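Excluded from the complex is one protein chain; the other protein chains are retained at their positions.
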Amino acid sequence: MNRLNVNFCGVDFKNPIVPASGTYGYGREYECLYPLSKLGGISVKGTTLHRREGNPAPRVAETPSGMLNSVGLQNGGVDKFLSYELPNLVTKDTRIIANIAGSTIEECAELAAKLKGSDIDMIELNISCPNVKQGGAAFGTDCTIAGQVTKAVKDNSDKPVMVKLSPNVTSIVDIAKSVEANGADAVSLINTLLGMRIDINTGRPILKNNVGGLSGPAVFPVAVRMVWQVANAVNIPVCGMGGVSTWEDAVEIMMAGASLVQVGAAIFNDPFAPVKIVDGLQKFCEDKGINNISEIVGTVKPW
Amino acid sequence: MNRLNVNFCGVDFKNPIVPASGTYGYGREYECLYPLSKLGGISVKGTTLHRREGNPAPRVAETPSGMLNSVGLQNGGVDKFLSYELPNLVTKDTRIIANIAGSTIEECAELAAKLKGSDIDMIELNISCPNVKQGGAAFGTDCTIAGQVTKAVKDNSDKPVMVKLSPNVTSIVDIAKSVEANGADAVSLINTLLGMRIDINTGRPILKNNVGGLSGPAVFPVAVRMVWQVANAVNIPVCGMGGVSTWEDAVEIMMAGASLVQVGAAIFNDPFAPVKIVDGLQKFCEDKGINNISEIVGTVKPW
Amino acid sequence: MYKQGKYQIVSKKTLAKGIFDIEVLCPDVAELAEAGQFAQVAAEGFFLRRPISICDIDKDKGTIRLVFEIRGKGTEKLAELNKGQLIDIIAPLGKGFKVMEGKKAICVGGGIGVPPMVGIAKAYGKNAVAISGFRNMAAVILQEDFKAAGVETILWTDDGSAGRKGFVTDALEEQIAKEKPDIIVACGPMVMLKRIADIAEKNGIECQVSLEQRMACGVGACLVCACRTVKDGKEIHSHVCKDGPVFDSKEVVFE
Partner (left out) sequence: MYKQGKYQIVSKKTLAKGIFDIEVLCPDVAELAEAGQFAQVAAEGFFLRRPISICDIDKDKGTIRLVFEIRGKGTEKLAELNKGQLIDIIAPLGKGFKVMEGKKAICVGGGIGVPPMVGIAKAYGKNAVAISGFRNMAAVILQEDFKAAGVETILWTDDGSAGRKGFVTDALEEQIAKEKPDIIVACGPMVMLKRIADIAEKNGIECQVSLEQRMACGVGACLVCACRTVKDGKEIHSHVCKDGPVFDSKEVVFE
């Protein structure tokens, strides 16, 4: 018995585990290890209106229990996504979350419009990328703009829209409430924390972009806290992520309030991480006599 | 030749390594391992106007490459500090940084006034404790209040005042500028990032306070980034901390812009960490032919 | 006074499923150590050290014994350590049990609370009675150690599969009825300690309990290991690593 199926914003996921945007491409690279149908869904690489080359390399730096990246949304653009990636993805028997980002509100709206009528299951609106000059974090750190972008995308979309929040803010709850008020069907969090590493031998930042986004197990406690705060403050579902690498982590972030869980950087360490987490959750439910994993969502009892 | 002496806000430190407030008590517990005179200084446990019992236990949770704490400023109060701890500390041949925190602006002012004429070398005004209900983070996340507290303390103090900033903000640069504008002689950063862990067996937060402050190597890249941003935005010196555990880390955060470095959670893992870092820095200077460690401060060359 | 260092493991035994007994050669630590103190043990790959009681001290050989159970990932890592390898410890830490020459003690241990009873029971020798409680026969450990030191042993298990069936608190009441001791020392779950403290108080016997709390520094500097105690009629937060782990039971505020 599959005890893991969850309904998130009206979309049925066979399990709550979804590789995080930007860490899994469009799934092609992992298919030789296991069928993508084992995954609840895939949040694809951030898609922009036009092809982007991203930032210069190096784009990655290791950190204790984590990493910084400064990819800067390299992608082939939405048309390539629709014509080349999506037709392939729809054959994989897994949910497709289109992660989109724009430099202006209009661009975001246009992106959403382009995805209208397509076979994607949901939109994840990224207003929190720390690695781009326009849009990105600038959207995600201002309540008013965050709300406006959300509204623009909702107005142009026929899919559930999940808004991806930045952790680099004083109050993530305020941003979450603002996007909820503007029609977001769900929120996902956390995107990466802004960080920096310096090569002490050269005296230069390791990343060519100087700064980059921190992810991996190091950020997990911050993610759990933010998911918990946001889940308690909004009435829309929460997709949790940030450092999840084991099924225990998935249970923890779900107890904090996440109905859906994305797994990112952990995949670089262990490409099987998402499927191991799925298997672990299934066994956890069986061992504990939990009929459906959704039952644990938000069950943490604060002191 | 000691290549490590630094002048910070007019105070001479024999080296830039200072155990971080709250992680080293008043030094008494480490004296049996090495003389405190090996340290540049000690930032003592956060001191409040009156004795505080702090939060209920558990007050600590382990995290990947780090830990959460929710001590909540347990301390004996400023009078006990002045009568019992300070007389002992002044005999130790190391600089004394009094870390103070108040629930109101008036309390902070009063604390500063109490320290007037005492043998402390500097004040570190903590406006960023995530574990107390009043004051603490509430001060450190608002530019205006941060400025007001700073001014109140400066007006009542005859010592250099360093203001300790919270990383849980959208723009730490804005807060830093505000405290600078209000007379701060230096800033120190980062205090802990707010985080949470849940015991999945009991479904309850591990910390009795539910949430706590994240520190240790996990936060190091965030600290380096913030030190770099702040050092580039203000004209007062920066005391850097957050995850520093090796001399290489100390060099890195100094290159980012820190003139003084505090070492916290690393001490729990290795009580000799601060002295190992001092020795490592000295050797680094010798190997590289650096006459004084201050020469590397802020030397990172961004791309 | 404590030391920090990497010391050699000179022997390793499995006492029961998931329970290990390692003997560490650390003359400087052994020299300072007292029964009831503990060590902060580094587990590779984990940020915080794990507090483990010093089960026994051999000052002549210069060794201490650490007996621990796998409870999570850190102790699992510690269990991988083998004879000949180095273990990184900070020890001895905290305040141990009182040893009163010529006085009679009952040492009560429950489960993984039994190890710290070995050292203190030995100190009282023939004047000590060691009451140990375990879930079942498979979990029984360290009884021979008490006997070898001339300590009278009383064994109870929850299911009666070894010794008598029932809880150590019942065993304690029986033993007090038989021969009232001068002091009771105890280590085990909070509920057990609370009951023992009550029994001690009712019978007017001095009682020391060894508490647990999550720790960071282990030496009294970080203040995370708070426990509620009463001093001069006022409730305050003491610290398990420095003021304890051994406390007079009258001081402890049991929740």
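Going by the order they are written in, the chains are A, B and C; count residues from 1 in each one.
In this section, a residue touches a chain if its C-beta (ideal position, glycine included) is under 8 Å from a C-beta of that chain, and two chains touch if they have at least 3 such contacts.
From a predicted model like this one, the values you see are computed outputs, not experimental measurements.
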Open item on the list: Just to verify: which one of A:V60, A:I145 or A:I290 makes contact with the chain not shown?
Closed with: A:V60
Task: Residue among A:L4, A:V71 or A:V179 that touches the chain left out of view - done: A:V71
TODO: Using the touch rule from the top, list residues of chain A that touch the missing partner.
DONE: 22-25, 28-30, 32-33, 45, 53-67, 69, 71, 74, 206, 216-217, 265, 267-272
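Note that only the chains that are shown with their structure count from here on.
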- [ ] Draw the chains as points, connect those that touch, then say whether the picture is a line, ring, star, complete or other.
- [x] line
Open item on the list: Based on mean C-alpha positions, which chain is nearest the centroid of every protein C-alpha shown?
Closed with: B
TODO: Mind checking the centre-to-centre distance between chain B and chain C? Centres are C-alpha means, answer in whole Å.
DONE: 36
Task: chain A-chain B separation of Cα centroids, rounded to whole Å - done: 34
Task: Approximate Å spacing (C-alpha centroids) for the pair chain A, chain C - done: 47
TODO: Note the residues in chain B that touch 2 or more other chains, in rising order.
DONE: 56, 61, 63-66, 216-217
Open item on the list: Touching at least two other chains at once: which residues of chain C meet that condition?
Closed with: none
